[in-house]
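What you see is the complex with one protein chain gone and the rest in place.
Read from first to last, the chains carry the letters A, B and C; within each, the first residue is number 1.
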Amino acid sequence: MDSTAKLIELFKEFPGIGPRQAKRFVYFLLTRPNGYASELSKLIGEVKSHVVCCDTCFRFFARNGNPVTTCPVCRDEKRDGKTLMIVSHDVDFENIEKTGSYNGYYFILGGTVPILEKNPEKRIRQKDLLELIEKKVARGTLATEGLSEIIIALNYNPEGENTLTYLSQILRPLAEKHNIKISTLGRGLSTGTELEYSDSDTIKNALKNRQ
Amino acid sequence: MDSTAKLIELFKEFPGIGPRQAKRFVYFLLTRPNGYASELSKLIGEVKSHVVCCDTCFRFFARNGNPVTTCPVCRDEKRDGKTLMIVSHDVDFENIEKTGSYNGYYFILGGTVPILEKNPEKRIRQKDLLELIEKKVARGTLATEGLSEIIIALNYNPEGENTLTYLSQILRPLAEKHNIKISTLGRGLSTGTELEYSDSDTIKNALKNRQ
Amino acid sequence: MDSTAKLIELFKEFPGIGPRQAKRFVYFLLTRPNGYASELSKLIGEVKSHVVCCDTCFRFFARNGNPVTTCPVCRDEKRDGKTLMIVSHDVDFENIEKTGSYNGYYFILGGTVPILEKNPEKRIRQKDLLELIEKKVARGTLATEGLSEIIIALNYNPEGENTLTYLSQILRPLAEKHNIKISTLGRGLSTGTELEYSDSDTIKNALKNRQ
Partner (left out) sequence: MDSTAKLIELFKEFPGIGPRQAKRFVYFLLTRPNGYASELSKLIGEVKSHVVCCDTCFRFFARNGNPVTTCPVCRDEKRDGKTLMIVSHDVDFENIEKTGSYNGYYFILGGTVPILEKNPEKRIRQKDLLELIEKKVARGTLATEGLSEIIIALNYNPEGENTLTYLSQILRPLAEKHNIKISTLGRGLSTGTELEYSDSDTIKNALKNRQ
C-alpha cells in the first residue's frame, strides 16, 4: 500500500469520516500549497506533545512548555471549592464553561456506562473520581470549606441515564458520610422544544419543575 | 377546471402537502374501492357537524348527538379547579393530557403572537381568556376554592417566548388582584438532549434548575 | 370509535401519511370554514364517479358526463399508431406526456413485478397488454401502418429492471412474429448527475451511449 492509500486509511478513522471524504481530504492536501501540509504535519506533532491530561480533572490542556501537570482550571483557587461537576467528555466541559454560569471544579469521566455493561469501572475513571472526592473532602475539612455538592452533568439519553444511576450508587456512601448533596441537571423544555413533538417524560419534567 | 383538478387544489391546502402529494392522494382514492371514498366523504361531513368548539376552553370535542356546548374536561368536576393551563393548540392539550400528570383545567389560545405583531389580540383568544379567568375567580370566591395558579405552557421557541411575555403582561393585573401565581413550564434538558450540542440557554437553565 | 378517530384512521391510509399528520388533517378540517369540508366531501364523491379507467390504455380519465369508455388520448387519431409506450402508473404517463416529445399511444401496466415474485401476471395487466397489442397488430395490417415499436418505459431501479426483463420475455414471441422492435428508455447521465457520486453502471451506460 502506498503512502496515499495509507493516509486515506488514517483519515477514515477520523470521527464521522467515510472513505469518500477521506480521499477528498488527501486531494485537498495535494492541491494546497506545501506550507499548509507542513504546518498541519508540524501542529499534529506539537499538539500531541504539548497537550497533556490534567492529573486532577483529567481533561486535556496545553502545557505550553511549562512543567505543570494540573490544568489552569484545577489550579485556579478563586473557583468555588464546594462544588464538583462530573461530565463525560472534554467537549461537555467546554460547552458548560462557555456559559459562564458555573464557577466550581470539574471531573472528566472519560466515557459513559452502556446499558448492561458488565464492567462499568472500565468505561469511566471511577477510581480517579473517588480518589479526587476523598482528597477534596480531606482538604475541605482542614480548610473549613469542604465539598458540599456534586453535580452529575450527563446527556439526557439512555446511556447518560444509565451512567447517572451507576454513579449515584457508587457515590452514595461517600456522599452520605460527608454530607455531600448529589444533584443532576434540571429537566424540562430545552431551547426549541415544541409541545406537539415532545415525549411524555419531557412534558412531565417540565410540569413538575414549573417555575 | 374539472373535479380532479379541483380536488388536487383542495388537497394542496392540507398542512404539509405539496402538489405532487396532492395528486398522489387523488390517484390513491381512484384505486381504492368505492367504499373507502364514500366512507371518507361521509366522515368528513360528520366530523364537521359533530365536532364543536367548547364554549369554555375552546378546544374541539365530539358532541356525539348531545346538545352540550361544553367539553367533557371542562364539565368534569373532579378536576382541580385551582389550576388553569394555557396552551396554543388542541394538539398541545392532547399531548399534555396523555402524560396523566396534570389534573387541572385548560384554555386553548388558538394561536401564538409572532414577534413584532401589532395586534396581538387578533392572534389569540385574549378576550375569552380574560373572561374565563374572571368567571373562575368569581366562582372560586363563593366556593372558597378559587383559582390559584395559571400555567402558561407554550413552545420554547422565539414565538412561544414572545407569546409568554405578552400573556404575562396582560394577565398580571388580574393575577395580582386575585393573588394568582403565574408559572411556566420548567426549562432544562429534554429527552435526548446531548450537552455537546446544547446551546448556552439550555445549559444555563439546566444548571439553575438542577435537582 | 367516534367519527374523528375513524377519520384519522382513513387519513392514515393516505400514501406517506402517518398518525401525527392524519390528526393534523382532521384539526385542519375543523378549523376551516364549513364550505371547505363540504366541497372536499362532494369532490371526493364526484371524482370517484366521474373518473373511470380507460378500456384501452387503462389510465384514469374524467368522463365528464359522456358515456365514453376510452380516454381522449386513445381516441386521438392524430397520434402515431406505430408506437406504444408501456408505463407502470398514471403519473409516469403524465410526466412523459408533459415533455411533449412523444406522440404515440400508451399502456398503463398498473404495477411492477417484484424480484422473486411467483405470479408476475397478478402484479401487472399482462393479459390486457397482450390483447391490446394483438388488436393493434390486426388493425395495423389492414391499415398498412401497423405497430412497429413498443417502448418499455420503467423506473431504472431493481424492480423496474425485473419488470423490464419479464415484459421482454412475454412480448418477444409477438414482437418477432410481427416484426415489432422492443426498446427501452436510454441510459446515461440524468439531470444533476455528478460523476464523483455516480455508480459504475451509470458511467458505463453514459460512455457506451456517448453522442
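Operating definition for what follows: a contact is a pair of C-beta atoms (placed from the backbone, for glycine too) under 8 Å apart; a residue touches a chain by one contact, two chains touch by 3 or more.
As the structure is a prediction and not an experimental result, all values here were calculated from the model.
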Task: Of A:Leu43, A:Ile115 or A:Ala138, the one touching the omitted chain in the full complex - done: A:Leu43
TODO: Have a look at C:Ala153, C:Leu167 or C:Ile180 and name the one touching the chain we're not showing.
DONE: C:Ala153
- [ ] Kindly note down the residues of chain C that lie in touch with the hidden chain.
- [x] 87-89, 91-92, 95-96, 98-99, 101-102, 151, 153-157, 160, 183-196, 198-211
Open item on the list: In the complete complex, the non-displayed chain touches which residues of chain A?
Closed with: 2-4, 6-7, 10, 13-16, 21, 23-30, 32, 34, 36-48, 50-51, 60, 62, 64, 89-91
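Methods note: only the chains that are shown with their structure count from here on.
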Task: Whole-Å gap separating chain A and chain B, where each centre is the average of the chain's CA atoms - done: 39
Open item on the list: Measuring centre to centre with CA averages, how many angstrom lie between chain A and chain C?
Closed with: 56
Open item on the list: Show the residues in chain B shared as contacts by 2 or more other chains, in ascending order.
Closed with: 89, 91
